[in-house]
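Notes follow once the structure below has been shown.
Apart from one protein chain that is not included, each protein chain of the complex appears where it belongs.
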Amino acid sequence: MSAQRATPRHGGGGVQAPAGAARPVPADTALPRAARVLLALVLLAVFGGLALAVLALAQPAPGLAAAVAGRIDDSGVSHPVTAVLLNFRGYDTLLELVVLVLALVGTWSVGRARGCAGNAPGPLLRQLPRLLAPLMVLVAGYLLWAGAHAPGGAFQAGSLLGGVGILLCLSGQPLPGWAQALVLRLAVVLGVAVFAALGAAAALLPGGAPLDWPPAQAKTLILTIELAAMLSIGVVLAALFAGGRP
Amino acid sequence: MLPVLAAPAWMLAVVFVPLAAALLCFLLPRRAVILGLVAAVLTAAVTFALTLEVAAAGTAHTLLGGWAAPLGILWRADGLSAALLAMTALVGVTVSLYAAAYFRDDAHARVFFWPLWLLLWTALNALYLSADLFNLYVTLELLGFAAVSLTALGGGAAALTGAIRYLLVSVLGSLSYLLGVALLYHSCGSVDIGLVAACIPDAPRPASQVAAAAMMAGLILKTALFPFHFWLPPAHGSAPAPVSAVLSALVVKASFYLLLRLWLDVLGGGGRWAAELLGLLGVAAVLWGSVLALRQERLKLLIAYSTVAQIGYLFLALPLAVAGGAAAWTGALYLALAHGLAKAAMFLSAGNLLRFGGHDRIAELDSAVHRLPLTLTAFALAGVSIMGLPPSGGFIGKWLLLKAAFAQGRFGLVVVILLGGVLAAAYVFKVVGHAFTPAARERRLRTVPPGMEWSALLLAAAAIVLGLTLPLISPLLQVGAAPAAMATAFAAWSAA
Amino acid sequence: MTQAVFWALIGMALVVLGLYALIVHAHLLRKVLALNIMSSGVFLVFIGLARRTPDADAPMAADPVPQAMVLTGIVVAVAATGLALALIVRLRALTGRTTLGDDMGD
Partner (left out) sequence: MAGLSLLDWALDGVLALLLLWLAWRTLSTPALFRAVVLFIAFGLVLALVWARLYAVDVALAEMAIGAGVTGALLLAALARLEPPIGRGRAADDGEGDGT
């Protein structure tokens, strides 16, 4: 067992400075003072390299703004960021939703939720959701709808829904019985399932490709996917907050 | 019409079948095992179909969303992708069969193993197909989170500690990679591998070099090259056996594949100094990993340190390949494939021994050979490939490297390659030898389901057979390989 | 120095600062904070350098592709944080530890 002790720690190049520092090491650090100073110097050099890289990129560059603007009429939405997220680079977004589901499955595999209320919630915390939740759901709906032509969209809206879930959780409201088993799981995977099913179906159209939305239906498809994604994002974020499987 | 349609359809299935199955397993935990097994067989089938298609018809492309680069994301399956996809499928379907038996008595692990494992498989397949540097970042994160969650499935404090360290390292590696992607995007105005490769020679100088360094550093950390291997043995050694097999055989190969992809297709296959540095670290990994493997008292840690050593070989090949070209690249890839099969077989065998005796202390493996002859055969056959003895896949890989090293007069590398083989022989025989000694006393022993023994044997046999299929696999690896002319352009660029 | 380069440099500083804290601090929650700050730094490099468009003051001229990528990155970061915190809480419940400790292996 002792053989593995010799392995060096991250990044610092395995430097083990003598622990001869006069001051006691603060409880939260594992490294002696000399090693920390050395590490800081090494990282300063790293910063120098990174800064040189940035300085080499000083001249103007258009990026892909023109390319996006050129094809935005075929994307189904008029807001460029939404067009990139759900059409041009929609596959990234699909995988990103999978990442969220995966993080939740991982969290559930680790342990049970202990309830987020902890101590009995005060009167303010009990009343707050009643006032705030409807407002937040309303704003989320607006953000989702606005995302087609202005900043906003499924992620911002979904995280607001997640906030509603967190507030409900904090106020000690128990999960309704119907939401415990299959329905909760369905809500978690809904976004990925709808996105992937539509994306695969698009490949079956003549001349189609995976996630290739026909321009005429693109807006409807994107809004459908965003609606499903928003619900899933909200549920997953709230479930991550609860910290374990129900 | 049909052949034209075929490859994109297989590519879609290769990613979406395991993804859909993972969601179903999560939704219907009671049916997870049967769903998972069906999905594993299906995924393997479509992967082999794609591999055959690539071997027959050449590199396949799919424009996701119908958008070409630089706006859209591309799937691209060339010989390198196809070979790794096929290896993943073979290991994946075998490990799935094994896991069905392994987790039979553990309801908790059973319910969560299948969705996590199928998502990990999805991430691997998506990674091997993607030709987009940012999309590759997302697949890397997906892969990392799945691997971490599976590691934690072991449940104990050791598994949790290993999983947390693994997560921190994995996220750090991904961030370093992403920083490189950010700089490359702003150097080239694209994250498509083909477009970036074309722009690299004219890209703003320090920016593209720092980007390459950041991406390489992140991937090296994820591949656990010495001295960044510290996280690997605790994670691989404490995970459940089928998970260890997947981590050692497949997950570290994915980041190595990406490193190779960057080196060959984005940076053009040159870079003398970087190759020498990585080769030096590879040499250190071979020696350090082998010696530590020899010193382990527990079987799974021994196998994990052996992975550290074998990863060293993959990097040791880099200076040979950059100087000498194709044969050494093929050698490195052959070693990666052979190690994938053999190491999975070893971890599955270790799982059998652990199940059988209730422990994996090497000194107390006595008489296992009489009770588990198939498992010990599997371990020994896998050992043959790890040592690099003929006719195994490991032999072909090392032989190609040795040939290149002799041709270039790099006798130091010749010595290290041979010495690594001798050390591997020592740690394999340490295990096999203990298994042959007669039992000192009878102990309470559990039976091992035959499916678990046969899965291990199947993979070990595949590692041996791989050595006989060089005429089949070598042309596959050449499908869509980057033209050598790129190398000279890169050499001029990096020398400046 | 342009605004783009200025913010990209600040981003790089955050990356290095986060990396230092990640290595130096033993408490796992602090390491999670450090990784979050690092990723914010990477995002700042991504978005900052996107301001190099010739007519930078027109809001619509901003390149949307890095913005979409950073949105993806932010979601990935929160997923990583959630998973890491669940593992850390479990480790604390099981062993009372909130650090990795030195006992590698075993």
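Letters A, B and C name the chains as they come in the text, with residue numbers starting at 1 for each one.
Note that in this section a contact is a pair of C-beta atoms (placed from the backbone, for glycine too) under 8 Å apart; a residue touches a chain by one contact, two chains touch by 3 or more.
As the structure is a computational prediction, the values presented were derived from the model and not from experiment.
Which shown chains does the chain we cannot see touch?
A, C
So which of A:Leu31, A:Ala56, A:Ile72 or A:Leu143 would be touching the chain we can't see?
Selected residue, touching the omitted chain: A:Leu143.
Just checking the interface: what residues of chain C touch the absent partner chain?
2-4, 6-7, 10, 13-14, 17-18, 20-21, 25, 27, 29-30, 32-34, 36-37, 40, 43-44, 47-48, 50-51, 56-57, 59, 62, 67, 70-71, 74-75, 77-78, 81-82, 85, 88-89, 92-94, 98
Suppose we count only contacts with the excluded chain; which residues of chain A make the list?
On the side of chain A, residues 26, 28, 81, 110-112, 114, 116, 118-119, 143, 151-153, 155-156, 159-160, 162-163, 166, 237, 240-241, 243-244 touch the unshown chain.
Just so it is clear, only the chains that are shown with their structure count from here on.
Could you tell me which shape the graph of touching chains takes: line, ring, star, complete or other?
Topology of touching chains reads as complete, every chain touching all others.
What is the distance, in whole Å, between the centres of chain A and chain B, each centre taken as the mean of its C-alpha atoms?
27
Taking each chain's centre as its mean C-alpha position, how far apart are chain A and chain C in Å?
Using C-alpha averages as centres, the distance is 12 Å.
Which chain B residues reach two or more other chains?
In chain B, 134, 138, 141, 145, 148-149, 152, 172, 179, 183, 185-186, 230, 233-234, 301 touch at least two other chains.
For chain C, jot down the residues that touch at least 2 other chains.
Those would be 15, 19, 22, 45, 49-50, 52, 65-66, 69, 72, 76, 79-80, 83, 87, 90, 104-106.
Which bits of chain B are touching chain C when the two form their complex?
It is residues 134, 138, 141, 145, 148-149, 152, 156-158, 160-161, 163-165, 167-168, 171-172, 175, 178-179, 182-183, 185-186, 230, 233-234, 237-238, 301 of chain B that touch chain C.
Could you please specify the touching residues of chain C with respect to chain B in the complex?
Spelled out, the residues of chain C in touch with chain B are 15, 19, 22, 28, 31, 35, 38-39, 42, 45-46, 49-50, 52, 65-66, 69, 72-73, 76, 79-80, 83-84, 87-88, 90-91, 94-95, 97, 100-101, 103-106.
If you look only at chain A, which of its residues touch chain C in the complex?
So the residues of chain A in touch with chain C come to 1, 4-5, 7, 9-12, 28-31, 36, 39-40, 43-44, 46-47, 50-51, 54-55, 57-65, 68, 80-81, 83-85, 88-89, 92-93, 96, 99-100, 102-104, 106-107, 110-111, 155, 233, 237, 240-241, 243-244.
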